[in-house]
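To keep things clear, I will list the structure first and then write my remarks on it.
All protein chains of the complex are present and in place, except for one that has been dropped.
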């Protein structure tokens, strides 16, 4: 439906999906790999392990969003892509292709981390993350992530890489679940029995909570950014509709 | 009194207050939540717990100010809003509404953190923070925060999110009180008996010291930025008076 | 072959090579020096030592790239310079001079760190870093570094210093090898028997893996950024060809 907003500057879908695939793969390599390294070197201090895991993830995200943002928007997250589709910035066809690329990339990235650290390439996680507080944490984490992505993307898109990286580093700490906040990340982390893994049976609640958090955020941001009754200015703040050139909100 | 400076680009008051409410709520979720997580995972090392608490708060602030700044200015602090009113950038009606939203949001955010970490939703803190050095610390912390907000906002508003986040991370460490520097934050932290709490009986001295620090900063910044006797240039450095589009100084 | 793209704003080769020499020297001083300091002060916690080593390296890189980027492009890495030559942004003569300056600078910087910490000026490292996972780590680390450098440099060159610094801090943690990702750095680190050293016999595999990773990245980035069949816009995104004024992709 938004195909008509594709400009001549938008890369072809195959290239954009390749960027989503490569970026999400690298994101999982960062998350899972730094979790293993932090765990191994922390001498039993979970606090130190999570500190290094959270700093590496946030810093890695800054670099990855800067690198791939100009190609695909650097969503790396099915719920970000879905929000963009709902807001009319991504076509339904693109959404399907992006999401497939993200799930596939996430799996490859996890395997890559395992290979670097001489862990089994794929195993089921036994790391329990169950219960209401965990689900609430995922709701809050994803609500916040989408609010940051959409809020920053609207007016300060050039700052989106920094905002998202900073948010994710913080969210490891202010949620009880360490803020997965991303269905592709969550599913991939079922397959690593290391520091950042999650038991398959705990995944459905995470996915539901994440989806609800994202939906709530989209509703909030839509209302916050709605035009004034007497003024249409905010309704069309940018002429970049359809262009993925300026960051995460493409 | 500054109503006449409201431009057609300023969102309605209800939306701006919603942004202050949501942003302040999220700030307290970050502060209180990361305090709990850091404390639980630090194995008794208060230094490690405060390090993670301070990094999460600073990083979270960067993201939140970037996300909500274009809507409301992202004050999240009654003393910042009061300073803006004194400097003629916020109407008295807006000030009252902002402050109410900030206090309400701070309470909600604290409750949200408790729910995520399965703590009692509201309890009085027993964490003593009393004495002259603590009060002096709050004076210094708030003086510095306002000086950064007003100084950066004047000429480099696009850098305000980074400046405030960096300042707050540092201030956790260079003050003896860990730099509350915000009445809404201080009052809300009475209601958490966790790492970041403060005994209710210690709050009045904090609020007085914070207010004095902010007032001193406003006086200093006003003098530093005063126009030259022979030159009016600095008196009108920007044409954005009344517009909250470019960051914390609204 | 690209000599004809040298503009009047490109500094002379001698000055650009001096910048590569000084910058690479300082980079090694940062890497080796902060490794020694972190190791000495960590009380046996390898996690804490690597955390300080990785933060110091990333932060130092941000400063060094900002300082020397306008002169030489701040490559500090023979594989970055080689990629620039392959992409037609650096002449073959410049490439040879850059690489020589980088290797010489790296050795001097290592000696400088040793002198500051009262270590022997040059010794062979006995730190084993062998095996397939280590080589794979170097492949991944260098692939990612080049992808970030080339991806960010293309559209957001002013953010390249932040992107590279953030990437390197993360890569210390998400690879099993702590991400040397740079032949000049690797060779120089043979000569320090401290925290960041590498046994000479392990160096060849590192260099081969780094080169393969860089080559793979160049191929990927070329394809991702290829022009549309019907649109030549992306093929000439910038008119700065040959100018090293705007960051790492000079």
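The chains carry the letters A, B and C, assigned in the order they are written, with residues numbered from 1 in each.
The definition used in the following text is that a residue touches a chain if its C-beta (ideal position, glycine included) is under 8 Å from a C-beta of that chain, and two chains touch if they have at least 3 such contacts.
Note that the coordinates shown come from a computational prediction; the quantities given were computed from them, not determined experimentally.
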Determine which of the presented chains are touched by the chain that is not presented, and list them. B, C
Have a look at B:122, B:176 or B:212 and name the one touching the chain we're not showing. B:176
Using the touch definition up top, pick the residue from B:65, B:83, B:164 or B:203 that touches the left-out chain. B:164
Please identify, in ascending order, the residues of subunit B that touch the omitted chain? 44-48, 50-51, 55, 58, 131, 133, 136-137, 140, 144, 147-148, 151-152, 154-156, 159, 162-164, 166-167, 169-176, 220, 223-226, 228, 230-231, 233-234
In the full complex, which residues of subunit C touch the absent chain? 8-9, 11-12, 15, 18-19, 22, 26, 29-34, 37-38, 41-43, 45, 48-49, 51-53, 55-57, 59-60, 62-64, 66-71, 112-113, 115-118, 158, 161-162, 165, 245
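To be clear about the criterion, only the chains that are shown with their structure count from here on.
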From the centre of subunit B, which chain's CA centre is farthest? C
Rounded to the nearest 5 degrees, the rotation mapping the CA atoms of subunit A onto those of subunit C is 90
Could you please state the distance in Å, as a whole number, between where the Cα atoms of subunit B are centred and where those of subunit C are centred? 39
Go ahead and note the Å separation of the Cα centroids belonging to subunit A and subunit B. 28
Can you pull out the residues of subunit B that are in contact with at least two other chains? none
